[in-house]
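Heads up, one of the protein chains got dropped from this complex, but the rest are sitting where they should.
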């Protein structure tokens, strides 16, 4: 176990104390596990609350602040938060304009946010929800759990956050969030499994020299195992899978936002090299890239690997993407 | 080999192409291996050039931009750049006000920057150099290579960059850079070795259940091997080592800037938990923390581990730290 | 008739079983999930035990209601709301009687399991906890022991199934060959019920 922790039980609380120490802009309730933008209720804006299992940092707490989330609810590692957290967060950020829950599509997240939404509505808080489900590795059907929510969460939180910051009403913020999700697709690749504090050993065996295609962000294996490929082949596979799905949804043209995301343990040096390959494949396919974000944003603990998320973005989405944001992990124009 | 690369030989060039694709604000010369702030020569400012072996990303290319570096010169992985790079970078950024080289104290970096400085002066460019040597794990003496340069490089580049941005002349920028270095100390811990592309296997054997204390940033083992310790014990060891040295240099009081740095593969979740422990130990010791920066900034490829850097900062240094900065990896106020 | 203490013994036995089997549940959740089912339930049932000790409820329904709410508030993940709903709904069916018959228990659990199916949208054969709960509750008409055994068999029968709900479904064909962790914990829950019945 190569972990920098005190004990598996205290990992999330310890991290919250660290976030509180490092970011005086945030109100951190360690006990109740919510991270709230200071003064979130001021300004009469729509609130934006997200959350999910821990282990994906900086998602979500790293995205709390002006121009993005109003609050984040971190669950245990890879375990969705409990409804009490989202209920408290909604109460802490609602200025009467209502609150949008940004929910990644996992059974646990869906159920817990759903319960929280019911409790919050009982308390008189208007709630809308957006379900993020961008992962093309997973078959979407009525008879399955549907596509997972992964990298597009960042796009949804940034763009809906900009809309909320600009004073858009709840319905509009929710509509934009859904639009971003509908226009986004992702594909992930693991070069190593990750190790959860509770288990203390890798979540699956991946022999040296093999990789997993179509992984999610919870240390689960992917759809397929393959011998290792050079970065440019991985880019071809990932971009191919994403673009093929993207071509089936409207709008079918226009530039994309690209997120080249590291899973946690892949060095930035490699991630930038992979970015070059991703951009080359996109150029080959005639996809124009309007903005590229590279880094470890939606991670899976210490997993080595990467994911590619593309969002077909019109003028409005690009403008909201470029709007100022000031959070621990994403910051520009402010 | 769990690497996201095309070939060990092309790693640095591939990454530079990715940096060029992701950051239109930067001028990237892939062939000549320099990354220059667009319009660096405009504004009549002192130029700030740094560089070193690759594998420490985002250092240094991630710190090029307004308020920080004018240019970065990435060498091969863990190999200092060659003088031609620094010479070209100096020529590209010099507006006649001269250029400060920020050099981490490694024999290779020192010798190559020294040669570049001589060539540049021959070309009529005024050069000053600052040697960063903050690592307390290494004995500093006339008869050794001296302390290594590690995390303090970020402090030096940020603060000297702010001074240059504000229009300070070369001597002053150099003086401030030296002051920051003199007031900074670091200590690093590895929970795993890293794997260089050229070697393809870990640079040293570290059995599960053990850690290395006093490591540098080039995959070299540390001064001492120990059984794994909980995060709070690691914090006690690292902070203790740093503070003891800090107490021996002037000024002996005043608050500190703290960098809690991940070596590359340690999840942010763990790094924030470690931050809480670092802050607790500092509070116990009566050290006041003015600013805390947490993240993977000065890395060692895919090494798991962390380092702590403290800089005793007076009002002026704090003001320069807070000044706007707009780079790929560090960004605020702009 | 089954009194309040019976339901407290059930919950205590369930907590003990989860404590004993937590590592195995996490192990099972590792190849086809996210390696947390054991620690999730351990956290939840430790809290249930503490809650029941702190303010001992007066009726069977109150025991299950408090246990269900506690699971919802402490577990998270898929299993928190599902098991929480199972217990809350089962409790609700029992009304405010101080003692209930075995038939009441059977009917209430049946309603509880139906609520789980409604909440999670899963059906028999989807490789979820329902594959232990459904046969288990069906066998309750015979005896608590029979229910426990049917649930255990139901859990074992998930091995060859292809998952259609929950995280395991992301694996597609690769979910085949592994026993479902939630079905396994459901079998523990019904075994604990049999244990409480003596």
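So that you can tell them apart, the chains are marked A, B and C in the order they are listed, and the count of residues begins at 1 in each.
Everything below uses one rule, namely that contacts are C-beta pairs under 8 Å (C-beta built on N, C-alpha and C of every residue); 3 or more make two chains touch, one makes a residue touch a chain.
Just so we're clear, the structure is a prediction, and the values are computed from it rather than from any experiment.
S.K.: Kindly name the visible chains that come into contact with the excluded chain.
M.R.: B
S.K.: Can you tell me which of B:50, B:70, B:196 or B:327 touches the chain that was removed from the display?
M.R.: Considering all chains, including the one not shown, the answer is B:196.
S.K.: Of the listed residues B:18, B:75, B:98 or B:305, which contacts the missing chain in the full complex?
M.R.: Only one listed residue reaches the unshown chain, and that is B:75.
S.K.: Touching the absent chain in the whole complex: find that residue among B:18, B:47, B:66 or B:83.
M.R.: B:83
S.K.: Since one chain isn't shown, list which residues of chain B touch it in the complete complex.
M.R.: 8, 53, 75-84, 106-108, 111-112, 114-115, 137-139, 143-145, 148, 196, 198-199, 203-204, 216, 218-221, 223
Please note the rule applied: only the chains that are shown with their structure count from here on.
S.K.: Tell me the chain pair with the top count of C-beta pairs in contact.
M.R.: A-B
S.K.: For chain A and chain C, let me know how many angstrom lie between their CA-based centres, rounded off.
M.R.: Whole-Å distance between the two chain centres: 31.
S.K.: Centroid of chain A to centroid of chain B, CA atoms only: how many Å?
M.R.: 29
S.K.: Please report how many Å separate the Cα centroid of chain B from that of chain C, as a whole number.
M.R.: Inter-chain centre distance comes to 53 Å.
S.K.: Note the residues in chain A that touch 2 or more other chains, in rising order.
M.R.: Only 77 qualify.
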